[in-house]
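Here you go, one structure.
Of the protein chains in this complex, one is absent; all others appear in place.
After this line comes chain A, so read on.
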Amino acid sequence: MTDVAGDLTPRGGHATRAAAATAVNPGATGQATAWSVAPGPRGRGASSNEWRKRLEIVFFVAPALLLFATFVVIPVIQAARYSVFRWNGLGPMDNFVGFQNYVMALGDTIFQRAVTNNMTIAVLSIAIQLPIGLLIALLLNRKFPGQTAMRVIVFVPYVLAEVVAGVIWKLLLQPQGGVNAFLETIGLGGFTKAWVGDPSVALWTVMGVLTWKYCGLAIVLLLAGLQGVPEELHEAASIDGASWWQTQRKITIPLLGPTIRTWMFLSMIGSLQLFDMVWILTRGGPDNATVTMATYLIRQGTERSQYGYSSAVAIILFVISFLLAAIFQAFVLNRDSGDDKPKQRRKKVSR
């Protein structure tokens, strides 16, 4: 189950992998066509230079393609094959069940809950982290003493290893842990809770930890984006008598658009494949309150030796992520690609 193991990489890792996959995919198809074309010119006696160039391409691209095929393409195809069998991992895989595993997964209330949780986390992540990230980024972009120190502090949670952060939070969130002790000290003893043990608050607890962990990424990306906003525009605006807020709303934020959209994409993919933080904090519990598609896959699939079933769930997770990524790409990120330069020029004119 290499594919399942692959799903356990950190959240950030996923985003990069997904990005890498989309980047490599067109390349891969491009290569394939180059190969199929290659024999043609050779047969017609192309110059030896051209022939050598092709050979070079083949030799240098082949290792990368081979690795990609071995560790990404083949596992995905294998998962698709396993997903139509009932198989406990032992002995021959001979109990073909067609799409029964898919029907079972889609009809399972716990899986539906997992999908709902993933969607909730995806939406809330953007809804909570974008305003916070934007505000802090704008704040940190102004010059003040200790600016660099603040930037580092804000980014620390994101740099901490996911598992380490998860374990620390888990200890803090225990009934006798630090969070409850703190609440009691400041006289809010009535608000103490079993943060990761109470089904009605566990998802919100996880959401809180995720916000703490990933706000840093949003802030750093947005800060980088802010460096790309030309100083002259701010000067021009202030000469025109625009207030600070007006400058941010009419100039900075619109110009941050591409950065925001890219961050939203990363955040969405990360939320859909969310595994490690949830696994450490709650293992998808209590009573499945925080189950995500990835924890469902492990708990109901591989931990029960239902490899066919867990492969079907993996394929569903793949399809959902792929579809959402494609939709986002088509309708949102598309605006940032190179061929809509006229639009940008128009914007400048209107300004």
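Operating definition for what follows: contacts are C-beta pairs under 8 Å (C-beta built on N, C-alpha and C of every residue); 3 or more make two chains touch, one makes a residue touch a chain; residues count from 1.
As a working rule, contacts and distances are computed from a predicted model.
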Protein name (UniProt record) of the chain left out of view, among "Quinol oxidase subunit 4", "Ion-translocating oxidoreductase complex subunit D", "Anti-sigma factor antagonist" or "Sugar ABC transporter substrate-binding protein": "Sugar ABC transporter substrate-binding protein"
Options A:Pro63, A:Gly98, A:Pro145 or A:Gly241, residue touching the unrepresented chain: A:Pro63
Which of A:Ala122, A:Leu138, A:Val179 or A:Val196 contacts the chain that the document leaves out: A:Val196
Missing-partner contacts on chain A, residue numbers: 52, 56, 59-60, 63, 66, 86, 88-91, 110, 171, 174-177, 194-199, 202, 282-283, 285-288, 299-300, 303-306
